[in-house]
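Can you keep this structure in mind? I'll have questions shortly.
For this view, one protein chain was removed and the others were kept in their places.
And then chain A:
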């Protein structure tokens, strides 16, 4: 198991918790350590409890665990909220000079540092969090030089004075602890390596994947937790000749993206639950007009406004079945932050190859979690772009009818028609959400209707045959216990394997990045004694699909508290489920 250190900073929203945590995470990444971060935050701008947690190790870390070693607490609530995770060896850094009197359990080590006054000595009270970071460095023996690098990256744009002041603040914090405390008995040390790692979250990976895949037009409406995709693209996509429009609502956003796609651009929109509901109106039009479009849904707790800043995987049924009538679509569910990148690239290729909407379904846990990777995990040389049957001026002729009309919805063996974008000579045509003939013109002819419906579904059949609807696998391939998961649960499951192994339990884990089409798991399920489906929702939407596919009952682990799975917690629940009866 990874020899890891768990660190957190917490206070009120508006206290700069997020940037403090990010700076420390970047410092650790620069020191060649792996980092996995998580956030506790509420749906408010200022006030209330918020925390940024970092788990770090020299080995890869992919999950949060129930343990906190170092806690920077700016409020009592930060201590209270995390009591379960604190242990006898935990050190709590706080500012005893401030108006609150910290209540810290006796067995823990209280490290009282005058954060505010030391920050003022360095040039401003605003840097008190940085003083705390310096103090944390001293406790763990982490070289403050790495922190300096992270401070340069963070504040470099604001001038050298600001950078110097921050470095000074960190040093004052470090020195204060060195002079006033002897904490060697806690036994913390932070090993560094020469590895270069990048640190990013799932939404950044989606945005990066979109640009790499040639997405040039993005329209969206701000909604937690999808907004950071738009924020990432804004300011970067322009460098590649693209543009982001902040639409007036989600209805507009998806229609703008649709317009961009019909004009020939690789286009995308992203939203979360409630926004998907609004977009659903246009969803059928995207499918019926055979427009390539990527629609990302970064799930959060629903229904209705639910818990906007909390985790859930509750939109699966919506992605599969949303919209009136029957509509062919692809549903892809990245299972890790690197997969957020690669599946976004794949989503654009699938959308254009098959001229269909592609749902890219991610979730809050992945969107706010930052994780370290070797940069090669995002090797741009491996990005392939397939624009499908896009025809140019010379190829149009093959697809004209006797009257010279372009057959934009031509019925073909593979279900995919030629695609002409504006400007293509003789390619002019209309497309519509009405049932239509090969030219895109409205029809209610019974035979034509059947031909077009079949044609659109034939695309899915073709894709099922031609593409790899694979899964990722971990653990012991021959184990009798099979765990199936989708989306962001993968990391916690992989780490849960270590805990289970300690207890002598062998498990095979299958992590599925495709919901529709999806891999056929019947052989794997038949070979297993116990099958458990893990997901962050109450009803087991993916478990339902699996049961439907293989006509057998499976066990389920469902979590819908609004918090993602933790590795140790999962291991415990898996053990429990293995000895339980299969539900009737």
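Keep in mind that, in the parts below, contacts are C-beta pairs under 8 Å (C-beta built on N, C-alpha and C of every residue); 3 or more make two chains touch, one makes a residue touch a chain; residues count from 1.
One rule holds for everything that comes next: contacts and distances are computed from a predicted model.
Of the candidates "2-oxoacid:ferredoxin oxidoreductase subunit beta", "EchC protein", "Phosphoribosyltransferase family protein" or "Small-conductance mechanosensitive channel", the chain left out of this view carries the UniProt protein name "2-oxoacid:ferredoxin oxidoreductase subunit beta". Note on the undisplayed chain: of the listed residues A:155, A:378 or A:399, the one touching it is A:378.
Within the complete assembly, A:219 is the residue of A:111, A:219, A:331 or A:570 that touches the hidden chain. Only one residue in the set A:116, A:441 or A:472 touches the chain that does not appear here, and it is A:441.
Residue in contact with the omitted chain (choice from A:83, A:125, A:430 or A:538): A:430. Looking at chain A, the residues touching the absent chain are 29-30, 196-200, 204, 208, 211-214, 216-217, 219, 236, 238, 240-243, 245, 247-249, 251-253, 255-267, 281-282, 285, 289, 375, 378, 380-381, 383-385, 403, 421-434, 441-442.
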